[in-house]
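Notes follow once the structure below has been shown.
Here the complex is missing one protein chain, while the rest keep their positions.
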Amino acid sequence: MPSLLGNIFKGWAHYSKGVEEGGHHDYEHMFAMVIDLDRCTGCNACSTACYAENNLPVVGEDKFGARQAMHWMRVERYFDEPDMDKIAAAEETDTQSRGASFLPMMCQHCNAAPCEPVCPVGATYHTLDGLNAQVYNRCIGSRYCANNCPFRVRYFNFYDTAESWPAPMDQQLNPDLSVRSKGVMEKCTMCIQRTRAARDTAKREGRALIDGDIQTACQQTCPTSAIVFGDLLDETSAVAKIWKRQQVKLGTYKQNKENPDLRGYRIFEELNVDAKVLYLERVREV
Amino acid sequence: MSAQQSLAHKHLTYEQAKDIDENIEWAKINTDVLRSMENPRRGYWVAMFISVALFAVMIYAEVYQYQFGMGPAALNTSHMWDLYISTFVFWIGMSHSGTLLSAILHLVHADWRKPIYRFAEAMTTFSLLTAGIFPVIHLGRVWNFYWVMPYMSDRGLWPNFRSPLIWDAFAISAYLTSSVLFLYIGMIPDLAICRDNAEGWRKKLYTWLSLGWRGDDAQWRNFRFTYLMIACFLIPLAVSVHSIVSMDFSMSIMPGWHVTTFPPYFVAGALYSGCAAIITLFILLRYFFKFEHFMTMPILDKVCKLTFVIAMVWTYLNLVEFASVWYGHDIPSKEVLLAKASGPYSPFFWSMMLFGSILPFALLSPWVRRNMYVLFFVSVFLNVGMWLERWMIVTPTLSMGHHPQAFNTMWPGWVEWAMVGGSFGWFGMLFLVFVKVFPSVSMYEVKEMVYHRKRTVYEDVDEMMDLHSGVPGPSSAPASQTTGGA
Amino acid sequence: MSSTKIDRRNFLKVLGLGGAGAALAGCDMPSYATLEEGEEQVFSYLAPEEYVIPGIGVWYASTCLQCPAGCGVHGRVREGRALKLEGNPNTAVNRGKLCQMGQAALQTHYNPDRIAKPRIGAKEVTWAQALAFIKAKSTGTPAWLTGAISGHQGVLMDAHLNASGGGKHYGVEIVNAQAWRSACADTIGDAQPDLHIDKARSMVSFGADVLGTWISPVKFMADYGEFRAAPRGVLTVIEPAMTLSGANADHWVAARPGSEAAVALGVANALATEYSVSTSALPTGVADAIFTMTPERVRELSGVDTRTLSRIAGTLMSNSPSLVIGDGSYENAVAAMALNLMLGNIGATITPGADLVPADLAMRDGSTKALANFAKNAQSGDIQAAFISGANPVFTAPDGLNMKDALAKIELKVAIAMFEDETTQFCDVVLPLASPLEDWGTHAPPLGAARGEIHVQQPLMEKLHPEALGLGDILLGLAQDAGAAGLDDFEDYYGYLRTAISAMIGTGQEAAWQDVLQAGKVQAPATQRSFTANGSLTINVPESKAPGKGELILITTARQGLYDGRHANLPWLQEAPDQISKAVWDSWAEIHPTTAARLGLKDGDYVTITSADGALTTRIFLYKGVHPDAIAVPMGQGHTHYGRYASSVGVNPLNLLGADTDARTGEVSNTTTVHVQATGDNRYLVRLMDIDRQYGRKLTATISADQQRRNQSNKQGGA
Partner (left out) sequence: MSPDRPKRRPFPWIRTVMAVGVVGASIVLGGQLLEQERRGGESPVTEAGPRVPNAQFPTDTFNGKDVPQPINYSHKLHAGDLGINCLYCHTYARRSKVAGIPPTSKCMGCHTVVATADEKPEIEKLAAMWESGQSPAWNKVNDVPDFVHFSHERHLQKFLFDNPDMNVKDSREVCAMCHGDMVEVTVAKKMRPLTMGFCNTCHENNNGPADCTRCHK
């Protein structure tokens, strides 16, 4: 039966199928990321590259102080080392003797994303590329998704952002993605516009997407090559290899590794959000 | 006549043990109630002015927010919701009182509800209308609010039926519809009375509304059946509505929100705030409209006792929640709990505990239950406590959450406060209009009540001897269907 | 290229603006307005080139001029607008990587505060008038005051100076590596040796921010990435206040300001005594100094205890080859080189650099010595005409140099600048400079030069302000006016550059030229230098002065980002949180908690910092990454005239510095003694995160290096 009821039945069949397969629908790709915290120097290049690539507005000191900044990729800095203190307390407790800990934090594109089911209009959803997408022009700004995001990586346009680009700065705006207006939720898309371009190129050349076709802005600029991005379904991709080597699997909230020393871990794994960004632990001499 | 005088004399009514004086004449009931709907006095206009002013401020704030975005509300990346949602929950809660009084007490044949259920139902409807505002105005792109409704568009797009916000939309609209129906149907016989005593535009209005009610046998039979049916239908609905509202929080994964006991907790809280609001309005109406004959102290006494019981249920569920968090091993939830009790929001948390759990014990003292002035403030503070409770559910969680980078304290901006104040203005406006256009006491049910009381009196001989020695009454009780009517 | 120019202009004027305007409509409510027929305009090209397709980005290779490192970049151009910069993978310096300053070069170009027209005094004039004015006023020998400059711009500048009676060139960089360079020159006879961090297994830095602002940060960070890969290298940093390098150190040691050299010699002492490493490779003067530097002495000088010294020595011994670097003062660098000599790193992780064959192409690095000299000579009236470009002496000069008075003594001050800044306020003539994305040029990166690489800079798009001229064009014009030889037959700098490069690559064919442009670099002939030991070198260990009662030692730190202040007008970098304090849009002073407790200060308190040369008021940031005797204020903020984004934001610590210079290098000292006084005000210092703890969450987990070695040994988790 076509049209309305047909769609409903089709949708239900698809959904139940997904449920049986543990939520894994027929993905074409499963784009994921690896961030090596031992290579990461916290230099902030990724964040600025993100501003340049994704038309992120600059809000100024007051709004930043009101925590209304729009940095999709934020580099956090911590001065404590919970795991390290177990192994060996810092020898001089009155100095930062093992340096600081940096954490590049952006949307983790969870496979079981808490933000997706709660959006009243389905503006955020999972694409067939395994990305957690945000459709800006569908968003009505109920902000439920952001409330439900344990990573706090969803950013809301509290104001109109036009004044962030006084002429001629507006000429730098990337035409491949829209400038979000006030009242719209936005977040890291893993540079979906680059995916789109790469897919068109691949189709033009009559081939499938291969590893390295797509580089996210943060990955491309990272001076220490701490960020790796790729397709987990492609066994040969660098990302898939690292995930395999780190013995980290999707679709679980508890990894059982043969080698407990392996550095791979996902943040808030215990919440069973099934994040797709794998962090490699920072290493320090004791 | 002595009974009349003693009734008219307020102080004596404290001593009166009966819910209502069965000797009160039906004509007097009509005249008293109808009088309350006529030429408003200065106090009315003052109240109306304040309400309209508050509402005007709200309109201004909304326009401002529409222009400049949600920023002026001082929301931020971790506090995406704040007073909007908590006040929304508060008003939804208020709306449960009417249902409780009319539907539940109707089913259990607690006839003392009869003089006071009408304005309670009105309160239900109007607080729902107020609550409905908030989910709309809290949207970032409010001009697209209708996208949450499932409608046929050429885009072939549908809302996300997995989202609790969508469930809200359905539940609230369903509840609003049926409670309006309940209110209206319950009013039909009274509207007929108004029709018969009104002229001018009121005449037209009531004629149109009373649907040609003549009070004959068949009408009464269908009326009772319908009324009963809607009451039965309304009770599960009322419970479900606030359970669904609670799911906005309990379906999320945020510490302090992801709580299994939220649905009953919210329902209890809703009934609680509803009853408190009933006490407030009871006292106001009784005072301003001289309803001493109908809204008698014993009834108020019963409402107070009911309120106390519900308050204790709420307190229990509250403590259950704390305990389950405390003895659980979810660190973030525990952090949120501790932050509530000791963090920057702790004053509000503790005053909520004070107003919500300690203050109700005042209702145990008969003196408080009889002293309307004290009782008025007690009931108001009970509701303040309940509003704080909603705020303390929403905000502390958002100020902590899972990710330390997002920990921060946030105080609502002026826009939010304007909206909250304006909602009270809007509610007040509606209610003030209501009491002047519709009878805020159900005349026909009061008549019923009086009649039944008479019968019960005559079945109890001792009471007859004590109270009404020698007062003659109808020797044989006519069937109930002939009671009431115009 | 002249043919493509017109196309690019069409690009810009034509689709560009429309596209941008449309993009701004975003997904706001009335976006349907743009759907109305005839609402928007679309232009067509006149005669586009084959590779120019609307809607498809084209990548041009160029060079980043945000800092002296001179990284190669690829710029994405679409509809005639430069949209994004990425590193150029072909270059040996940055290998396709870029730092945040490079990313923000776009905002230097698109900045709304660019200078559009020449002006004399306050009134705008035409180029002709401006040049006539300069010609009339320029009596005597001109002087050039620039930042680090290299390539053919340098050549033309020399030509101009020589032709106009041998004026001097003052290269000014506040953030520089002069101490390291002169130390290298004195110890191994090569001022710019090539460093191989990636080959080292342990690196120790004495006051050199190798990952942040030192010489070529992106190159070093790229190497650092390899350095951390299997087998994992160990980084130790000894410095008074934590830099980006210190924040990434396995072992960070806080030394009293000016005492890093003592620590280095203490480590050398520990090596010699505990591990009996021979000091025969050292000049006797240095070796003696090492043996005078007993652990007790080190502790009293720097406050670093014996255990730390022997731990550093142990790290160096157990992870070789190692690499020791030092900067900040001449002694730091010499002591570091001494360690390198002892550990035999010379030739292993430190290899000779190379000299470009047209030697005048080489990079003329900036120094604060030049700044001091400029001030001195100007004061003494030796400078009649000054051409200032790429430098902001009024802002960057320490207060002790009285730069403003010095400038006042110069008759003709010509600023060739993109932005109005503190210096242009004092200049008679201000000429609009084209942005690096609109200009031609060649640049010899300080470390790329080791491979004889010269990066070519080409315009990514048409000039935003038609009247702005490239530095090369201006230099060429001035040199031609001055009658320099052999320049007459070039009508613009592009022509000159193309001829010069064609000569360099030995062919003038279009194809070869296009290859150069595509690669973004040209391989210049270079002769490898060789090391020569210097036996007569001595080192005098400074008596690092512990501050007196109620005094602290002020350190002016530089951060990748705002750098020395030149990037303060880029909103992206203003809003990019500082790497360590995570503060934005303001200045702050870093103080150790114990010091703050002693002074009764808490986080966010405003303090007045007073030195002999000035005073400033800013907020404090408490953390343990600074030595208790020190107070660190980062450079970059505190502009008074620098556009809408930078003006009146934060404070400029350079105003507190005096004029005292280093005996050996002539560099102006970047520390001074200050008094710190609370003003009583307190406001939250706006930053990304005011919580520094992880609350037991597993956010940035850390494992010990032993576990990691186990991983790497069984070929797992190396990543």
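Chains: A, B and C, in written order; residue numbering restarts at 1 for each.
One rule holds in what follows: contacts are C-beta pairs under 8 Å (C-beta built on N, C-alpha and C of every residue); 3 or more make two chains touch, one makes a residue touch a chain.
Nothing here was measured: the structure is a model prediction, and the numbers come from that model.
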Sole contact to the chain not displayed, among A:Asp62, A:Asp200 or A:Glu270: A:Asp200
Sole touch to the unshown chain from C:Glu37, C:Asp489 or C:Glu510: residue C:Glu37
If the hidden chain were put back, which of C:Leu46, C:Ala116, C:Ala503 or C:Ala533 would touch it? C:Leu46
If I consider the whole complex, including the chain that's not displayed, which of C:Pro54, C:Gly344, C:Pro358 or C:Gly666 touches that chain? C:Pro54
Residues on chain A facing the left-out chain by the touch rule are 2-5, 125, 127-128, 131, 133, 135-138, 176-179, 189, 192-193, 196, 200, 203-204
Quickly run down the residues of chain B that touch the omitted chain. 152-156, 221, 225, 479-481
On chain C, the omitted chain is touched by residues 6, 10, 14, 22-23, 25-27, 31-32, 34-35, 37-48, 53-56
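The rule is short, and it goes like this: only the chains that are shown with their structure count from here on.
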Between A-C and B-C, which chain pair is linked by the larger number of C-beta contacts? A-C
For chain A and chain C, what's the span in angstrom between their mean Cα positions? 31
Which parts of chain B, given as residue numbers and ranges, touch two or more other chains? 141, 144, 402-403, 405, 408
What residues in chain C touch two or more of the other chains? 29, 688-689, 693-694, 696-697, 699
Per the touch rule above, chain A residues touching chain C in the complex are 34, 36-39, 41-45, 47-49, 51-53, 55, 58-61, 64-65, 69, 71, 74-84, 87-88, 91-92, 94-103, 136-137, 160, 162, 164-175, 178-182, 184, 217, 220-226, 242, 245-246, 259, 261-265, 267-268, 279-286
Within their complex, state which residues of chain B touch chain A. 68-71, 74-78, 80-81, 135, 138-142, 144-145, 147-148, 152, 156-160, 162-166, 169, 248, 251-254, 398, 401-403, 405-406, 408, 410
Residue positions on chain C within touch of chain B in the complex are 29, 688-691, 693-697, 699
